[in-house]
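Here the complex is missing a single protein chain, while all its other protein chains stay put.
All chains are identified by letter, namely A and B, in their written order; residue positions are counted from 1 within each chain.
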Amino acid sequence: MPGLIDARHRKRLAWAGVVVVAIVLAILPFALAQVGTAWVRITNTAILYVFLALGLNIVVGFAGLLDLGYIAFYAVGAYVYALLASPHFNLHLPFWIILPIGAALACVFGVLLGTPTLKLRGDYLAIVTLGFGEIIRIFLNNLARPVNITNGPQGIAQIDPVRIGDINFATTQQVLGVAVTGPIKYYYLLLLLMIAVVAINVRLQDSRIGRAWEAVREDEVAARAMGINTRNIKLLAFAMGASFGGVAGGMFSAIQGFISPESFGLVESVMVLAMVVLGGMGNVWGVILGAILLSFVPEILRYTVEPAQKAIFGRLLLEPEVIRMLLFGFALVLMMLFRPAGIVPSSVRKRELESRRA
Amino acid sequence: MDTFLQQIINGLTLGSVYAIVALGYTMVYGIIQLINFAHGEVVMIGAMVAYSTIVALSGGTGLPPALVLASGVAAAIPVCMAVGYALERVAYRPLRHAPRLAPLITAIGLSIILQHLALIVWSRNPLPYPQIIATVTYQITATAGGATITNVQIAIIGGSLATMALLLFLVYRTKLGIAMRAVAQNQQVAGLMGIDINRVISLTFVIGAGLAAIAGVMVGSYYGIAHYQMGFILGLKAFSAAVLGGIGNLGGAMLGGLLLGIIEALGAGYVGDLTNLCNLSGWSTALAQRCAVDSNLTLFGSNYQDVFAFLVLIAVLVFRPSGLLGERVSDRA
Partner (left out) sequence: MTAAAPSPDVPATGGAHVLLAARGITKRFGGVQALSDVGFTINHGEIYGLIGPNGAGKTSLFNVLTGIYAPDGGEFVFDGNPLMNMKPNEVARRGIARTFQNIRLFGNLSALENVMIGRHVRTRAGVVGAIVRNAATRAEERAIHERAYELLEYVGVAAHANRFAKHLAYGDQRRLEIARALATEPKLLALDEPAAGMNATETASLKRLLAAIRGDGVTILLIEHDMKLVMSICDRVLVLDYGKKIAEGSAADVQKDPKVIAAYLGGEISLELPAR
């Protein structure tokens, strides 16, 4: 009964909620570390996926442009980081210089891909971006000859971890008598970045630019007739999405310490797309939930289904990797067929339901 | 000149496979203006089913090899048709009036599902196609070591020509063909004329899937392997071929397929030499010295073969979206 709770009270409740979430997020890695450091790493990966999914959400969810080669921008960011901070070229630039370079280069790639293709109808854009993703991967695989740039399929190893002042994110440190491991440090760094990305997404959506994206998504002809320069606004979505991908890629490089073209296949693009679709295209909170679910569920399956199969059948019938992919496939199909708006209703939908009740 | 001729022959072989797959894309597009993303997976399923049949029958049954191969095709076609039918029913029909993004996304989901079901049924590893028919190589130029053509290549080119002829007959000379063309022109009116639109659309998917089955067997026999991910790149290339020819246009798909095959083969054959930095040795002594040690300073070798199809696709979409024989595709009001 919302009528009984006055506005002041509600605001206080909201703040209390924020504080609780903040505390939970702050102590989460230490709690997870009790279960196993692997779970801290899994959480970090999940945050990276939230990052990626929110970037793709700008392109697919807000502007309605189906980008199936999104992972290419992730790859660009990852390789920029790897090349500028590893023994490969013997360059060791600090991460706060590399991340913007990666973002900018990914953005340039986004504009290069978008300029000729954004006037095409949506399904053509989808297939061209799919091809683009493949091209980037083929180049990464082959740019080892005649000049060794990417080191080919072997990938690049010994990538520098993030360092801020004396804090090395790859090692364990004692802080006030508590052992803080590398993954835990990365967790906080990623959490900060993620909060920034979430804030940017939320603010963009509820802005003049965000509305223009949604107008393009809903009806391009009408959007143009309302004075929106649809070409520029689509390009903007593409470029912004790409730069998010670039930053996420850089972080991925730093955390993993090793990258190879294998990490940037179509499968990854589909996975990020599945996260956006599951959460509800254009719905920031839904997309975050989608990314978290699709990052954790396969891992939980890995730890449960594998032993269960061995216990029941005596051997492994379905590899967890296969189950994971089937999960993504079914998520895409079933969501589109039965809940195209995603698992959580969007804010507009909610407002509409409220105004109807009123 | 012999290299050139050889690449043309290789290109025609590959191109006729692309053409058959491209027909599947173009037929579906022509009738419901939708890109059937999962079409490549149907090709893969065809290759896999035929593989299993051939392996099962060639193990000591004493059947003549040609009959074994034919059984493989005969087994692949109905399975693929069933898959094609199911795709349309499950993924596309319920979303026929949904926003454009929706069927694309379900199609991608289905691609992933089909790939991994195939992985479960067959294997994660590439499956070697049994060489049941011995490869015979025919010399087609006078000089020894010149261009050649194999019996497999002849069979693929001949088989696709026959398949295409059959399809053209079906579309232009039968009642079903008329119905298909009518639905492609105007669904509502076709419906009013008593045509069962759903049935026609289903049949279009089924026919396209039948073609895909044939293409799957051809690809498997030509490369000698089948793999659960083989459909993805193949599908993309065939789609590029359909766009090159003008999507929605049967003749365009055939032309686009053959052209793309030839472009790829020539690209693989020549781009490596053309982009070899050693060609520039005359300009730089440092380069000349380097080339004396290693004469292969190729920028883009044949390992970039897969890139050509996409470059063709992007170039066509940018400069002539209607393709060689088709109508305009970009939407402007």
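Here is the rule we use: a contact is a pair of C-beta atoms (placed from the backbone, for glycine too) under 8 Å apart; a residue touches a chain by one contact, two chains touch by 3 or more.
Because the structure is a prediction, the values reported are computed rather than measured.
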item	value
Given A:40, A:236 or A:344, the one touching the chain that is not displayed	A:236
Per the touch definition above, residue among A:112, A:175 or A:222 touching the missing chain	A:222
Where the missing chain touches subunit A, by residue	199-200, 203-204, 207-212, 214-215, 218-219, 221-230, 236, 240, 348-349, 351-352, 354-356
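By definition in this document, only the chains that are shown with their structure count from here on.
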item	value
Between subunit A and subunit B, centroid-to-centroid distance (C-alpha), Å	33
Subunit B contact footprint on subunit A (complex, rising order)	60, 64, 66, 68, 116-117, 119-124, 126-128, 130-132, 134-135, 138-139, 141-142, 145-146, 220-221, 266-267, 270, 273-274, 277, 281, 318, 322, 325-326, 328-333, 336-337, 340
Contacting residues of subunit B [partner subunit A, same complex]	34-35, 37, 90-91, 94-95, 98-106, 108-113, 115-117, 119-120, 232-233, 236, 239-240, 243, 277, 296-299, 301, 303-304, 306-307, 309-311, 313-314, 317-318, 321, 329-331, 333
